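A short write-up of the structure that comes next.
Right after this comes chain A.
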Amino acid sequence: MHASKPAGAATVSAKAAGGKIVLGEPEIRRALTRIAHEILERTDGGTDVVLLGIPTRGVPLARRLAERLAQVEGRPASAGSLDITMYRDDLRLRPARALGHTDVPPGGIDGRVVILVDDVLYSGRTVRAALDALGDLGRPRAVQLAVLVDRGHRELPIRADYVGKNLPTSQREMVKVLLEEVDGQDAVILGESDEGKARA
Partner candidate 1 sequence: MNNTAMNNTAMTDQAWLIRGARPLGGQPADLLLADGLIQEVAGAGTAEAPVGAQVLDAAGLIALPGLVDLHTHLREPGREDAETVETGTAAAALGGFTAVHAMANTDPVADTAGVAEQIWRLGRQAGRCDVRPVGAVTTGLEGRRLAELGAMADSAARVRVFSDDGSCVADAVLMRRALEYVKAFDGVIAQHAQEPRLTDGAQVNEGEISGRLGLTGWPAVAEEAIIARDCLLAAHVGSALHVCHVSTAGSVEIIRWAKSKGWRVTAEVTPHHLLLTDDLAASYDPVYKVNPPLRTAADVAELRAGLADGTIDCVATDHAPHPLEDKETEWPVAANGMTGLETALRVVQEALVDTGLLDWAGVADRMSVRPALIGRLTGDGAPRHGAPLAAGSPASLVLYDPAGREVVDPATHASRSRNSPFAGMALPGRVVATFLRGTPTVLDGKLAR
Partner candidate 2 sequence: MNRHLLSTTDLSRDDALLILDTAEELAQVADRPIRKLPTLRGRTVVNLFFEDSTRTRISFEAAAKRLSADVINFSAKGSSVAKGESLKDTALTLEAMGADAVVVRHSASGAPHRLAGWVRGSVVNAGDGAHEHPTQALLDAFTMRRRLGRLEGLRVAIVGDVLHSRVARSNVGLLRTLGAEVTLVAPPTLLPVAVASWPCEVSYDLNAVLPKSDVVMMLRVQQERMNAAYFPTIREYSRRYGLDSGRMALLPEHAIVMHPGPMNRGIEIGADVADSVRSTIVEQVGNGVSVRMAVLYLLLGGSEAQR
């Protein structure tokens, strides 16, 4: 069996990616802080909220959001992860992939507000898969979506509730998010892609 691993922790400098940095560390920090406040506004202070990050990079983003929520509200916020590999609609296009980790916080998702967290929103298929996965895990009261970057080109009727940055792109371009926890640095890079087909 051969599996393609989820993108690893190798650091990629903007130069090596052949692109330019569109968000640096300070911009990312501010965006996340803003999103955290928006979440608190729209969920009545974050009660009954469960943040579920989609591996790989959605997970540290969810954790960071949870930290900010806890700072503001003074009580801990639930964060976990939801791997959607088994629900993807494009499994047959590549060799079987290794699975990411699913960790639903104690208390589950029934009757709660689940906020899915991912780094880039593109075609929307990942989120569609995440909705299916959630359906098999339980019945949330509501599901919302928080993304760091929305790069357009939706293929399904899906929209994000919270967006760090709207980044119009062409399909020939590639958006790469780097995070300290995974890649050793925080940056959002826009560059040329060889395969126009790499869709989130």
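By our rule, a contact is a pair of C-beta atoms (placed from the backbone, for glycine too) under 8 Å apart; a residue touches a chain by one contact, two chains touch by 3 or more; residues count from 1.
For anyone wondering why these and not others, all candidates are chains of the complex that A comes from, given by their letters.
For clarity, every value in this text was computed on a predicted model and none was experimentally measured.
Shown alone here is chain A; of the other chains of the complex, listed as 1 or 2, the one that touches it is 2. Taken together, the chain A residues at the contact with candidate 2 in this complex read 1-3, 83, 86-87, 91-102, 132, 136-138.
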